[in-house]
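Each remark here refers to the structure printed beneath this line.
A single protein chain has been omitted; all remaining protein chains appear in their positions.
Per-chain residue numbering starts at 1, and chain names A, B and C are given in the order in which the chains are listed.
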Amino acid sequence: MSYLTDAPIDQQRLTEAVMRPSDGALALFAGVVRDHHQGRAVESIFYECWRPMAEKEMAKIDAEVAAAYPDVAIAFVHRLGLLQVGEASIVIACSSPHRDEAFTACREIIERVKLTVPIWKREKGPDGEEWVGWQGK
Amino acid sequence: MSYLTDAPIDQQRLTEAVMRPSDGALALFAGVVRDHHQGRAVESIFYECWRPMAEKEMAKIDAEVAAAYPDVAIAFVHRLGLLQVGEASIVIACSSPHRDEAFTACREIIERVKLTVPIWKREKGPDGEEWVGWQGK
Amino acid sequence: MKVRLLLFAVLRDIVGADERELEVADGTRAIDLWNGLRIDYPRLAPYEKPPFTAVNQDYVQPEAVLRDGDEVAFIPPVSGG
Partner (left out) sequence: MKVRLLLFAVLRDIVGADERELEVADGTRAIDLWNGLRIDYPRLAPYEKPPFTAVNQDYVQPEAVLRDGDEVAFIPPVSGG
């Protein structure tokens, strides 16, 4: 299964993908396009990705977090392309018999995705488009 | 709005209830009936509640967590009655411009609900039914 | 004075009732009602204090002094979530 998608992410389907009869807890995180960033208005965000390496990095995060929290079932997907305000760019679902590992694993996955997965966003606002972060200038 | 329901909890509706255009993060927690507890098999759980005080305690938790994390929008519902394995007993949705407060508020709400809200569960397994926790014996 | 005693979950099962109207003396504390239950119901005898106590839907210490019309609840450890 791919960690990347060009279509809206179905939160319910991701939840169902992880829940097992032995699970008492689900921790879910969604990253969503918001209408502002560092004081600038945002209308939409384009997510660009280096797909093969992104898939590889996400599989690595999946495997390493699963190894650290063996009771946790994990599913996560990042969306690519043009997203409007209110649309989810990433959804992470972690289920576990007990809530502590589910929360911790979920949090760890989003932190790691933001650190290493080669995905970049270009924000569009009333003043035009701009790559977020380092801009080489 | 009530914090208690006798019907299945709609995770998607709760999500939609909290998301605002300014939110970049959603942290959601679901507590789910699992098929075991302290080594015993569990088939279903009956949730009993002292409704007026439970509503009051949950409103207090809501208000206090909202005051501690003013950027977070909060919605949570506890289900009562007979639940089968795999069904959610509680769903908590917290949205926020940034993920840290959303995660923290969500976690704080479930911890507080478990501490003070007058709800009790009676587990049914192959050996019969039993109140969970203190049994006066 | 009159107070109303509410019992839930396992406590209701032990006592066999979810509610009692009680006529008590002025100065009666919540824990005095608990001690009454301990005498009547041997399963409760080992417990010197109720798990939790609420008066008029607020958690209080079991030593709280009751007033006429109070609604006293002994609350087994909660297990929601």
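Note that in this section contacts are C-beta pairs under 8 Å (C-beta built on N, C-alpha and C of every residue); 3 or more make two chains touch, one makes a residue touch a chain.
Values in this document were obtained by computation on a predicted structure and should not be read as measured data.
Asker: Using the touch definition from the header, name the shown chains in contact with the chain that isn't displayed.
Answerer: A
Asker: Which of these touches the unseen chain: A:Ala25, A:Val85 or A:Ile110?
Answerer: A:Ile110
Asker: Looking at the full complex, which residue from A:Arg20, A:Lys56 or A:Lys124 touches the chain that isn't shown here?
Answerer: From the options A:Arg20, A:Lys56 or A:Lys124, the contact with the absent chain belongs to A:Lys56.
Asker: Suppose we count only contacts with the excluded chain; which residues of subunit A make the list?
Answerer: Touching the chain left out of view, subunit A contributes residues 31, 47-50, 52-54, 56, 78, 89-90, 110, 113-122, 131-137.
Convention: only the chains that are shown with their structure count from here on.
Asker: Centre-to-centre on C-alpha atoms, which chain is most distant from subunit C?
Answerer: Most distant chain from subunit C: A.
Asker: In whole angstrom, what separates the CA-based centres of subunit B and subunit C?
Answerer: Subunit B and subunit C have C-alpha centres separated by 26 Å.
Asker: Need the CA-centroid distance for the pair subunit A / subunit B, whole Å please.
Answerer: Taking the mean C-alpha position of each chain, the two centres sit 24 Å apart.
Asker: If you average the Cα atoms of subunit A and of subunit C to get two centres, how far apart are those centres in Å?
Answerer: The mean C-alpha positions of subunit A and subunit C differ by 50 Å.
Asker: Among the residues of subunit B, pick out those that touch two or more other chains and give their numbers.
Answerer: 31, 110 - these are the residues of subunit B that touch more than one other chain.
Asker: Could you list which residues of subunit C touch at least two other chains?
Answerer: Touching at least two other chains: none.
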